[in-house]
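Pasting in a structure now, in structure tokens, and then I'll have a few things to ask.
Removed from the display is one protein chain of the complex; every other protein chain stays in position.
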Amino acid sequence: MKKLMNDPNQVVKDMLAGMVAAHFNQIKRLPDTTVIVRKDAPIQGKVGLVSGGGSGHEPAHAGYVGKGMLDGAVCGEVFTSPTPDQIFEAIKAVDSGKGVLLIIKNYTGDIMNFEMAAEMAEAEGIKVAKVVVNDDVAVEDSTYTTGRRGIAGTVFVHKIAGALAEQGATLEEVEAVANKVVKNVRSMGMALTPCIVPAAGKPGFELGENEIEIGIGIHGEPGIEKTQIQPADEIVQILLGKILDDLKLENNDKVAVMINGLGATPLMELYIMNKKISEILKEKNIHVHETFVGEFMTSLEMAGCSISLLKLDDQLIELLDAQADTIVFKK
Amino acid sequence: MKKLMNDPNQVVKDMLAGMVAAHFNQIKRLPDTTVIVRKDAPIQGKVGLVSGGGSGHEPAHAGYVGKGMLDGAVCGEVFTSPTPDQIFEAIKAVDSGKGVLLIIKNYTGDIMNFEMAAEMAEAEGIKVAKVVVNDDVAVEDSTYTTGRRGIAGTVFVHKIAGALAEQGATLEEVEAVANKVVKNVRSMGMALTPCIVPAAGKPGFELGENEIEIGIGIHGEPGIEKTQIQPADEIVQILLGKILDDLKLENNDKVAVMINGLGATPLMELYIMNKKISEILKEKNIHVHETFVGEFMTSLEMAGCSISLLKLDDQLIELLDAQADTIVFKK
Amino acid sequence: MTFGVEQAEKWIITFNDKIQENKEYLTELDQAIGDGDHGLNMARGFQETVNKITSVNYDDLGSLFKDVGMTLIAKVGGASGPLYGTAFMKASLALKDKKKADVKELVEALAASLDGLKTRGKAQVGDKTMIDVWEPVIEFLTNSETIQPKELSVLSKEKMEYTKELEAKKGRAAYLGKRSIGHIDPGAASSYLLFVSLAEVFTGGELSS
Partner (left out) sequence: MTFGVEQAEKWIITFNDKIQENKEYLTELDQAIGDGDHGLNMARGFQETVNKITSVNYDDLGSLFKDVGMTLIAKVGGASGPLYGTAFMKASLALKDKKKADVKELVEALAASLDGLKTRGKAQVGDKTMIDVWEPVIEFLTNSETIQPKELSVLSKEKMEYTKELEAKKGRAAYLGKRSIGHIDPGAASSYLLFVSLAEVFTGGELSS
């Protein structure tokens, strides 16, 4: 394991220190926490948005703290949901009295920790709503299981709910639009290489010289299926195929596309993926309103990518296009 | 070699197709070329800015095409300077009559190809100026050799010269400010892993399980020195130490900092680097005006980073802060 | 032998020792079917817990377990943090102000813990989680007059090992579907260590009823 770090057990602390030092104009860290909030939090008259999760997904989630997206991001240990006390601090710091929306990726740990934090906040009289993102179609959705995971599509929830909150909407309205995004976004990923949690010191799974994992999550966990490496066009067909099966788009539908690198994938390769993605969508007469290509929700230094499709209507388009000024996402 | 691609000899073509499909609102590709220009090029009354180089450095250079930065980017084969005919096409496409500035990274191939293109353009009566970026302090600067390489500091030249051009300045003025940036920017990089040129199929050099390369370039070429892996803080000291030796900053000087990932380095690690960088600069009483953390000038899937420091004065600050709206760089 | 503050502390300390010893093993189990942090999470959280409880003099089991639960909730994270944290918070409520507990009281407290786990995590026996150890163990204890360390250890080990046969329905391993079969659940493994540690507290003497 070769990493630019000092102590594998201090990576989150060191990262946060470096992040705040870099972006002191935009963000601040709540003292003695792993919580990053907007420098001007709480924003009067605005619903607060808090997201978070394990670290190792940078720029998620702290990179999305700023005008038009999140008010606060709670950073757990690497790939480990943050604890309720930290989330509670974030809620308190961003609440201006209009309530706080928690944007949670659908993992047992995240759900439980955010729920406990919400209970704490409600006990102190803060209005809290929760939305759970579960965009990963690699995982079967069933009421008997944990359900689908939340992956890169979460960034669309931040963007769109954030834009509505910025307009002064109520907690109920912001929650409703967040849920609308969740209903309309689907993602699926694949990996060329595993990644190494610094404190674990070795990869979560092994891949042969010619193997890839289809249906990978974002926590270094194995995917749904191991196969031989295939041309980019074939990989697009697998991932996009599953997404389209699930999203059921129609002629003339409008979508936003996100091609998300998992950490070690050159932009070049993501654009090569988009060549085929755009061809397939064009063939199906689905209109791409905007394509986002880059690293939005990573998995440390994993090589691979995910594709997300968000089905748009006029409201979602307006909110997606709205101004945003965060560390990494600007519009 | 596992990469998301179809044919190793088609990666640049496929990438360009995917890039234009993704960003059709902002850029266009000149037919039958590997040239990307602003959708609205040429901009009347504005000096045109053209940069470029081998591919594999994405988002450089096409990612910086847009308002306030480049008018055109010429994309060569992977790590291979583009040819004069392509550069000439870019010059013609962005010239509005006010002349064109070529921003060239200091490599023999780039210099020669851009020079030949400039000769072609001048033969057709287009005013052309050239600026050569040589920010890499890993390489000794001497008139007997090729001199220092151009690496990530080049992005500052795009930003600042682009901002002045946007204000309607003359070619001479834009050239002068570009040269001012070149005089005031220094960079140095290191690698944890090599990278693989798709058509070559194997890495340009080998690194052991615990080895790193100090003074790496951005073309998969070996660095200046191979050493054992060290804590991030020590690596910062080596790179920043060399930069500070050369840049000779004084008490109260202002700088912009860029911590550039080479392709496979998690943002987390870049922020860990910034912790120490910001501490050292603070100790020396050097004021950081802005810190840029991310992938700006990569080397395919190489793991590692470079640090760049740009010494600022009032003019450079104003131009660095000016509005920019490109694919990846927005202000 | 009675179960008082001294015994409770011994339980937590013994458990922490076993967690630290098995940190890598638990992490490997979690790498196979999860995200490879269970050992790290448990080691971080229980070390903090031991630091906390060894710095305070407790008068009663309730306040001791409350500190255990609070520390776990704040320091573990992931799925196991809220679960173990909730378990000890529920036990602390059941043992509020109690200087010592008899078998019935202790087992009732553990049953409250199990209830808390199930409410929090919504998992059932057979979902391949720590519940697959907790539920049969609590049932066994509830039906025993005394706590029999040997039997407790054997049963929890057996139940932990049985999770190997199961397909995960809850937690991260559920994403693997049938590929989760053939691996011991990491949370079941740490829960086994919890009950073994409890058994050790009682080794050489059984709790009078």
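We just call them A, B and C in the order they show up, numbering each chain from 1.
The rule is short, and it goes like this: a contact is a pair of C-beta atoms (placed from the backbone, for glycine too) under 8 Å apart; a residue touches a chain by one contact, two chains touch by 3 or more.
The shown structure was predicted, so the numbers you read here are calculated from the model rather than taken from an experiment.
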{"item": "Which displayed chains the unshown chain touches", "value": "B"}
{"item": "Selected residue (touches chain absent from view) among B:80, B:265, B:278 or B:306", "value": "B:80"}
{"item": "Touch with the omitted chain, as defined above, among B:224, B:244 or B:322", "value": "B:224"}
{"item": "Interface with the unshown chain - residue positions in subunit B", "value": "54, 76-86, 107-109, 112-113, 115-116, 138-140, 144-146, 149, 197, 199-200, 202, 204-205, 217, 219-222, 224"}
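By our rule, only the chains that are shown with their structure count from here on.
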{"item": "Steps needed, at minimum, to go from subunit B to subunit C via contacts", "value": "2"}
{"item": "Greatest separation from subunit C - chain, by CA centre", "value": "B"}
{"item": "Subunit B and subunit C: spacing of chain centres that average the CA atoms, whole Å", "value": "55"}
{"item": "Geometric centre distance via CA averages, subunit C-subunit A, whole Å", "value": "32"}
{"item": "Whole-Å gap between the CA centroids of subunit A and subunit B", "value": "29"}
